[in-house]
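With one protein chain held back, the other chains of the complex are shown just where they sit.
Should a chain be cited, it is by its letter among A and B, assigned in written order, with residues numbered from 1 in that chain.
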Amino acid sequence: MAYNITTWGDVKNYQTNCYRNYLFAPGGLRCMGSTWSPLAPLKGLGDDIHVIGGEPHSASAAGTVPAECREDIIAAETGGLGFHSCSYLKLFVGEVIRDKIAITDKTIKDGYPRPDVIWTTHLCSQHSKWYQEVSRRLGGVPMYAIDMIGGGNAEKDPKIVNYVSDQIEAGIEWLQRVTGREFSDELFVKAVRNEIKVLVLWGNICALNMHSPAPLDERRLIALFPPAVVDRTTDESVRIYEKLLKEVKHMVENGESVAPDQRFRIVYFGIAHTYGHPEMARILRDVGAEIVASVYTFGTCGNFKGIVNGKWTWEPIDPAWVDELDLSTRRKAITELSKIVLGWPTWQGVRSYWALEEMAKAMVTEYKADGLLLAPSRSCETDFRNGYIAMQRIFKNQIPTIEYDTDQVDVRKMDLPGAQRKTELFVHLMEAHKKGGA
Amino acid sequence: MNNEKLLAGLDAGHINTKAVIMKGRDILGYATVPTACDAMSAARSALNDVLKSAGISGGELDGVVATGIFRDALAGPVLNVVASVPEYVADAKGAFFLNNKSRTVIDIGGNVHKAMSYDEKGNLLDVIQNDKCADGLGIFYTGIAKLLGISEDELSQLALKSTKRVSVAIQCALAAESEAIDLMCQGVDAADVADAITRYIVERVAAMSTYLPLTEEIVAAGGLARSQAVVNHLQRLIKHEVSVVSLPEYVGAIGAVVSHGGGK
Partner (left out) sequence: MEKKGRDAIIERFRHIAENTPEYVRSLKEKGRLSAGYMCTHVPEEILYAAGIVPLRILTSHESQAMTRGYIHETYCSFSHDCAYQGLKGDYDHLDLIVTSSSCIHMGEAFNVWVRFAGFQDKSYLMQYPHIIHTKPAGGFMAESFKQFKEFVEKLTKRSVTDNDLEEAIKVYNHNRRLLKRLWEFLRHDRPPITGPEVAAVTLASQVMDKKECNGMLEQLIERLEAEPGQAAPGVRLMVTGGACDDLGLFDLMEHLRYDTSIIFIDSCTAARYFWFEVPEGRHDKLEALAEGYIGKIPCPAKDTVPGTGEKKRFRFVQQFIEDFKPDGVIFLYQRFCSPQPMDVVALKPIVDKLGIPSTELELDTTVPKAQFQTQLEALVEIIKGVTP
């Protein structure tokens, strides 16, 4: 019997509250930007900081209010953004153009809440333009972008760690100047420890999927990781993931799963699979094929041991390690924060083909995959970075591998009949492989 | 006792629905009908035509085996469909039946193209199918032939006469067609443009095919396999010899029959 996650309610409430606070909280500081940048520095400005991250907001809005999102995307295109631009970007800019925003509890608010600051990064060449465009359309919003650099083993390279840390340090000075608020190292350090803890806890939860049956499937993983992407700096977010980790460990001990009929274990590369693909998910589910591991879901806002003795592993980091971290000075806290975000698999893979290849190989082995599903989003530079196409060449002879184009938001860019055909084909190949054929 | 089954194979494709009738290893007849917008009607017509061509009645059949993109639409008692086979399985079986030394088939159809590798019994080992942007190569080829007011065979012959390499846009068929018209209106030889269009199509197929190990012998199937110009470019690009099976458009329909115990 399928297990029902009890922590789900906490997760959902947290996500909704974060968005509602951004929209409706009286006063406070509104911060907008990319949640691929370290968030803790924002929390050093006070305890009334309301954050909205472009990527998670676009993702969750697309799943919750698709009709609004279609209008947003068309508004962005009419405003000059290209058809093949990132759909998340267009959705977000479209909201600004329409002066309207919709959130995960289906609230649609007229009047876009203007941020006080934008705090972001350059994830890809397209993402680099995202908040510039938002700022421009809002008449100019103070904006600070951190160059995270990324790349394989980045968190172990002192040159890179220092580079990122120096920027964060300068960024903190900038935040004070621009907001007129005094920066509290106490609040900052607390937020840093929470941020690191959440990232490590999420990694632990994901690593439990190495067991058979995997306790969680992609659909639940995507539903459970919002607190980590939306705001991972709070005590509440730590509490939620500690509770969830305990719950999932218990599931493993009892051999339980949210999707107990797992005949085939799939490793997935691409943005959240289930948003655009309920039909594809159904085809897979009907044969007991479940996505048990995904680089995007695991490696964005999740940390693992990474490269150990030259090889990648998805083994988790002991959460107790976080409690022992020396964060006794601002610089030390900044340095640990830089390292943990640089350690994200996605930050490593997005700038290093060899790191992505290594983590893919490790994922297929450690999660005991029966198939590899590549479903990158059209015009997502991050998705296609470092060879999702080439990945087929590397894996095709080892394990049933299929690739189809899609888009997580924009139905116009999806190839639903083609994706359906390929998903059916994928199932066939996995069945045959299991029987010793394909 | 004669255990040879009398089976019909129906391949319900995007553009054409193909039917064959086989008794044992003998192909008694084959027929093609445009699918248009009604897979069931097209299948009925194709079946009627092939029965006529084979000189047998529907009641004599042991069954109909369906494959192709619209095979699910043919299910049910109306056509006496007894089994349904995925098109890539049917293609592998059909190609192997027609050439039992082959181990890879590259099928270039109206809308979809794919490549399959199979073992010494015709059992499928691996498949690769085209991506979204590469859909519709067959439709495109037919469209260009219509544009030039010639048949597809004539288009192939024209391409073979090319003496100069020109380029057309590679991004999508619409852009390629638009540029083809531009070039011809600017005086570029139609043969060279025909060759550019052929290369456009084949490069899409070849790029996809190179994901597979391309174990020999390699055969080509699907309507476009009838074009010598296509086959020449394909061989050049994948750097392997490619032969064309007989009845290349019927590989799927034949394979459907073979998958269900026919062909023996």
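Definition applied: contacts are C-beta pairs under 8 Å (C-beta built on N, C-alpha and C of every residue); 3 or more make two chains touch, one makes a residue touch a chain.
Keep in mind the model is a prediction, meaning the values are calculated, not measured.
A.B. asks: Can you list the shown chains that the hidden chain touches?
C.D. replies: A, B
A.B. asks: For the full complex, which residue in A:5, A:23, A:81 or A:206 touches the chain that was left out?
C.D. replies: Considering all chains, including the one not shown, the answer is A:81.
A.B. asks: Which of B:169, B:190 or B:247 touches the chain that is not shown?
C.D. replies: Of these options, the touching residue for the absent chain is B:169.
A.B. asks: Using the touch definition from the top, which of A:208, A:389, A:411 or A:432 touches the missing chain?
C.D. replies: A:389
A.B. asks: Give the residue, chosen from A:35, A:126 or A:257, that touches the chain omitted from the document.
C.D. replies: A:126
A.B. asks: In the full complex, which of A:227, A:376, A:400 or A:418 touches the chain missing from this view?
C.D. replies: Residue touching the chain left out of view: A:376.
A.B. asks: For subunit A, which positions touch the chain that isn't shown here?
C.D. replies: Touching the chain left out of view, subunit A contributes residues 79-82, 84-86, 118, 122, 124-126, 128-129, 131-133, 135-136, 140-149, 151, 159-160, 162-163, 166-167, 170-171, 174, 178, 351-353, 376, 378-379, 381, 384-390, 393, 405.
A.B. asks: Please identify, in ascending order, the residues of subunit B that touch the omitted chain?
C.D. replies: On the side of subunit B, residues 131-134, 167-171, 175, 178-179, 182, 185-186, 196, 200, 203-204, 206-208, 210-211, 237 touch the unshown chain.
Everything below uses one rule, namely that only the chains that are shown with their structure count from here on.
A.B. asks: Just curious, how far off is subunit B from subunit A if you go by their C-alpha centres, in Å?
C.D. replies: 42
A.B. asks: Would you pull the subunit A residues touching subunit B in the complex into a rising list?
C.D. replies: Of all residues in subunit A, those touching subunit B are 378, 392-393, 396-397, 403-405, 415, 418, 421-422, 424-425, 428-429, 432, 437-438.
A.B. asks: Which of the residues in subunit B end up touching subunit A in this complex?
C.D. replies: That would be residues 69, 86, 88-89, 112, 119, 123-133, 135, 211-213 of subunit B.
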